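Note sheet for the following structure.
Note that this complex is displayed minus one protein chain, with the remaining chains in position.
This part shows subunit A:
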Amino acid sequence: MAASTEKVSRYTPQEWRNLRLGLLFVSPWALGFLLFTIYPLLSSLYYSLTRYDLLRPPVFLGAKNYLTLFFDDPHFWNVMYNTLFYVGLSVPFGVGAAFIIANMLNSRIVARSFFRSVIYVPSIVPAVASAMVWQFLMNVQYGAVNGVLRYFGLPIIPFLSNPGWAKPSLILVAIWAQGAAVVIFLAALQDVPRSLYEAATVDGANLWHRFRNVTIPLTSPIILFNLIMGLIVAFQEFTVPWLLTEGGPMNSTEFYLIHLYRNAFEYLRMGKASALAWILFLIIVVFSLIIFKSSARWVYYGGEK
C-alpha cells in the first residue's frame, strides 16, 4: 500500500490537472473508438460464434460457423479462389502500373500537369459512376469496345458475361483506378536526391541502371506501403464487382465481401458473416506479415535496419 501511495504521489497537483484535462479532451475520440470500433469488433467476434439473424437473440454455436465455412459451404472455396486470383493479379499489376506511370509523369513530358490530373481522376470519381462507365464500355451487346470490334468484323469479347473473362475484366478496372498510388509514388520520386542520379551517370549508369539501382531502392518503402494498402483494399473489394456483375456470371466474380454481404443481408446469417469477417481479417494479417517479413530483403530505409 505504501509503495502504491508513494507511486501515486509522484504526480503533482498540476500534473493531475493536466492528466484530467488531457483525458477530458481525448474523451470524444476515446468514447467514439470504444463505442464504434472496439465494441463492434468484439461483438462481431462473439456473433461469429453464434447463430444470429438480426431479429432473434443469438444462439451460441461455438466454432460451428467456422467449421461450416471450411468444410460445408458450397461457395467458400470458390470465393477464396476468386478473391486470391483477383488480389494476386490486381495488386502487383496495379502497383506496377502505378509505379511506371508515376515515373513517366515524373519525367519531362509535354502537358505533364494535365496527364497527372487525368491519371488521378479515377480516384476521385465515385465508384458507382466509374462502374457505370465500365459497364457501358464492356457490355457484350451495346458496349463501346465491342462496338469497335464488331465494326471491324472482329469477334466480340464477353467481358462481363463470360465466367472466363469476368475476373480479368474486373482486374483491368482495378488497375485503371490507381490514381492515388500514382500520386504517392510521384511524391516519393520527387524526394529521390538528384545527386544520386548524377553520381550514377558519372559512373556510367544508363537509364535502366539508374532506375534499377537508384529509383527502385529509394522508393521501395513507398512500394511496400502501396502494396500493403492495395492488398487490404483488394481483399475488401465490393462496390465495382457488385455493380458490374453481382458476383456472376457463374459465381466467377463472387469475391469475399460479396459472399459476406450475401450471408449477412440476403440469408440473414450474421453469425456466419461475422465468422467470414474474422477469417478475412486473419488472411489480411497473414499476407501483410509475409510482405513485411520479406520487405527486409528488398526495402531500403537509407541504411537503417
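One rule holds for everything that comes next: a contact is a pair of C-beta atoms (placed from the backbone, for glycine too) under 8 Å apart; a residue touches a chain by one contact, two chains touch by 3 or more; residues count from 1.
FYI, contacts and distances are computed from a predicted model.
Q: Determine which name in "Twin-arginine translocation signal domain-containing protein", "pH regulation protein F", "Acetyl-coenzyme A carboxylase carboxyl transferase subunit beta" or "RNA-binding protein KhpB" the UniProt entry assigns to the undisplayed chain of the complex.
A: Answer from the UniProt record of the missing subunit chain: "Twin-arginine translocation signal domain-containing protein".
Q: One chain isn't shown here. Among A:S44, A:N103 or A:Q135, which residue touches it?
A: Only one of A:S44, A:N103 or A:Q135 touches the chain omitted from view, namely A:Q135.
Q: Touching the absent chain: which residues on subunit A qualify?
A: Those residues of subunit A that touch the unshown chain are 21, 24-25, 51, 53-56, 59, 72, 74, 132, 135, 139-142, 150, 155-156, 158, 160-163, 244-245, 248-251, 265-269, 272.
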